[in-house]
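Worksheet: one structure, shown below.
The other protein chains are all here in position, but one chain of the complex has been omitted.
And now, chain A:
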Amino acid sequence: MASVVPLKEEKLLEVELGELPSWILMRDFTPSGIAGAFQRGYYRYYNEYVNVKRGSIARLSLVLAAYVVFNYRRSHKELKHERPRKYH
């Protein structure tokens, strides 16, 4: 059950299932912590897709697709009434 690396620094996929609640509580939720998490996520994405010498169009399409999905979720409430159904 106990792992080799101390619990605080483990990545999510390597945490064992029984330890998950304590792992979640141990991540710091201060504003600087959240900003740090966003920064780390952005740089992982950036280094994989943008910083390569010959990037492809897949990178931009990924971002735009995520943007479309985000907007669809946002406007779902108004779009519900436009479905071609007999009873709305």
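The rule we apply is simple: a residue touches a chain if its C-beta (ideal position, glycine included) is under 8 Å from a C-beta of that chain, and two chains touch if they have at least 3 such contacts; residues count from 1.
Assume contacts and distances are computed from a predicted model.
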{"item": "Missing subunit (named according to UniProt) among the choices \"Proteasome subunit beta\", \"ATP synthase subunit a\", \"Transmembrane channel-like protein\" or \"Cyclin-Q\"", "value": "\"ATP synthase subunit a\""}
{"item": "Missing-chain contacts mapped onto chain A", "value": "46, 50-55, 59-60, 63-64, 67-68, 71-72, 74-75, 78-79, 81-82"}
